[in-house]
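A single protein chain has been omitted; all remaining protein chains appear in their positions.
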Amino acid sequence: MIRDASLRTRLFDWTLVIVLLLIAFLCLLPIWYTLAVSLSEKSAASAGQVWLWPVGFNFNSYEQIMNDGRFFHSFWISIQRVAIGAAITILVTTLMAYPLSRNARDFRLRNVFMWILVFTLLFNGGLIPWYMTVKALGLYNTIWGLVLGGGVPVFNVILIVNYFRNLPKELDEAALVDGAGPWKMLFSIYVPLAVPVLATVTLFTIVYHWNEFFHGLVLTSGQDNYPLQTFIQQLVVVVDASNMTEDQYKRLNELSNQTLNAAKIFIAMIPVLLVYPFLQRFFIHGITLGSVKE
Amino acid sequence: MRNRSFTKHYYFMLLPGFVWLVLISIVPMFGIVIAFEDYNPGQGFFRSEWIGLENFEYMFDLNDTVQIFRNTVFIAVMKIVANLIVPLAFAIMLNELRFTSMKRWIQTLVYLPHFLSWVILSGILLDIFSYTGPVNNLLSVFGVDPILFFARADLFPYIVVGSDVWKEFGFNTIIYLAALTGINPSLYEAASIDGASRLRRIWHVTLPGLRTTIVLLAVLSLGNVLNAGFDQIFNLYNPMLYSTGDIIDTWVYREGLLNMQYGLATAVGLLKSVVSFILIVVSYVLASKFANYRIF
């Protein structure tokens, strides 16, 4: 009887392990596949022969990328964008979050501001007015356009606000007794306690700025100023071959270079793949406290 | 009361963020007037011909409008439901796993797709589901004829939802996993003393413990009923799939920018905003009433 039960438990455990491993493998698959394609022979890739293992293993694509100045130029722009974007976002959202985390008795307009934020999340004037505004502000074709063009990351603000609100009220009381002002409260009490949520927001910001391509397309004058994802998007986008002249079409053939594109995609994924596991323990904590109030 | 004197400082703290907000998000809202105009770029936003509600009338006159709203809601609601259930199931399974280090590895792996952009993932999906791609190769092993996935309007919404769940389920488990740690371990002990099997324990202890979280997440996702995911669909669809796959956001993009139908596109976008806003307000009220929770 007892033996049976433990056998059942073991069986249960092992089934679970297998199912979970399968699911995890499923998540890894596309990246693995991209890697396999990037290391394959061009013809094998375009014939759809590559699946889990490279066919005609070679490093040609990677060699080609190493020699492509444009790729690294865009890579560098993305790095700048991420660095500046993360710094600014963290600073601004933290500053905003603190007053907004006060309750309405302490800060009367708190709810008004909060609703304005939510309002801007849903309503917008459309692409063209936005483009004209950004341009009028002189942000066109600058790194600042890419950093600021997306607007205030309202979700991140809400995340930090909720995290702050979940911190024990006694902190405030104690600090008030000590005579601390709001700036001191924020930076010497709240911020140190909010490391998980700040790390989470940092991660979100990094991922956002790294993955975003549309602003790169619209807010810059061309390839010299493209961030990496925009650079890649124009390579993998479906090209409209109609209405092309012969010489345009002739050059189009290069676009079908699947292995090269896969290699570019893979390299573009690397930074994110490197960053997130290290921030993992923070963002679990940060998201949890930021979104669910106990 | 002493806090009154802080208010001034609060404004200072809000200043940078709100300057940013006003400049990038609020100023461009003047563009909403296009919805009521026959916009002519040469005349600009304030001198184009004012046509009142004509764009809206045309919008309701158009077969497309019903279709795109229907498609959007169908895909979005399926996504919401699936993104509540799948991560829940996965979180519970993970919770039952006894090998801690393996647990952490699996978590890391399942978070991975969340961090990749649709530009990249859609390219990979198109390959994997292509006529000669791996999925069809696999199906042929089971004697199934190859399926032209991206020509099947009947399958497309499910591919969209499926791939979205695949991308997000890992990440969405985070909240559930956190809520699971909050369940009192003594409840489990009591259950096992009573001789309850593991499945029964899940049913009688774990799920009730997560009930609040589930309800809350469901309510919060109300605001997304009109968000079916622009990036994803835009990178996956083709004309064969319009009947089930064209959603508000893709339509607005095509009409508003590529086809230069400014007024119409803005009108549809505005309608979407209004509906979403109402839904958010509703979810805000519901959450505070039933879960005593304030979203923000």
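As written, the chain order gives the labels A and B, with residue 1 at the start of each chain.
Quick note on the criterion: a contact is a pair of C-beta atoms (placed from the backbone, for glycine too) under 8 Å apart; a residue touches a chain by one contact, two chains touch by 3 or more.
Assume contacts and distances are computed from a predicted model.
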Practice problem: Could you check which of "Phosphatidate cytidylyltransferase", "Heme/copper-type cytochrome/quinol oxidase, subunit 3", "Glutamyl-tRNA(Gln) amidotransferase subunit A" or "Extracellular solute-binding protein" matches the UniProt name for the chain that's left out? | Solution: "Extracellular solute-binding protein"
Quiz prompt | Among B:Ile85, B:Leu148, B:Leu207 or B:Ile278, residue touching the chain not depicted | solution = B:Leu148
Self-check item: Omitted-chain contact residue, chosen from B:Ser5, B:Ser140 or B:Asn238
Solution: B:Asn238
Quiz prompt | Residues in chain B touching the chain absent from view | solution = 39-44, 58, 62-64, 126, 130-131, 146, 148, 150-153, 238-240, 242-243, 254-255, 257-262, 264
Practice problem: Kindly note down the residues of chain A that lie in touch with the hidden chain. | Solution: 43, 46-47, 127-128, 131-132, 135, 217-218, 220-224, 231, 234-235, 237-257
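One rule holds for everything that comes next: only the chains that are shown with their structure count from here on.
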Exercise. Within their complex, state which residues of chain A touch chain B.
Key: 9, 12-13, 16-17, 19-21, 23-28, 30-31, 33-34, 37, 47-48, 51, 91-93, 95-96, 98-100, 102, 105-108, 113-114, 116-120, 122-130, 132-134, 137, 148-152, 157-158, 161-162, 176, 181-183, 186, 207, 211-213, 229, 232-233, 236, 261, 265, 268-269, 272-273, 276-277, 280, 283-285, 287-288, 291-294
Exercise. Provide the residue numbers of chain B that touch chain A in the complex, in ascending order.
Key: 2-3, 6-7, 9-11, 13-14, 16-18, 20-21, 23-32, 34, 45, 90, 93-94, 96-99, 102, 105-113, 115-117, 119-121, 123-125, 127-128, 130, 132-134, 137, 166, 170, 174-175, 177-179, 182, 198, 213, 216, 223, 253, 256-257, 262, 265-266, 269-270, 273, 276-277, 280, 293-296
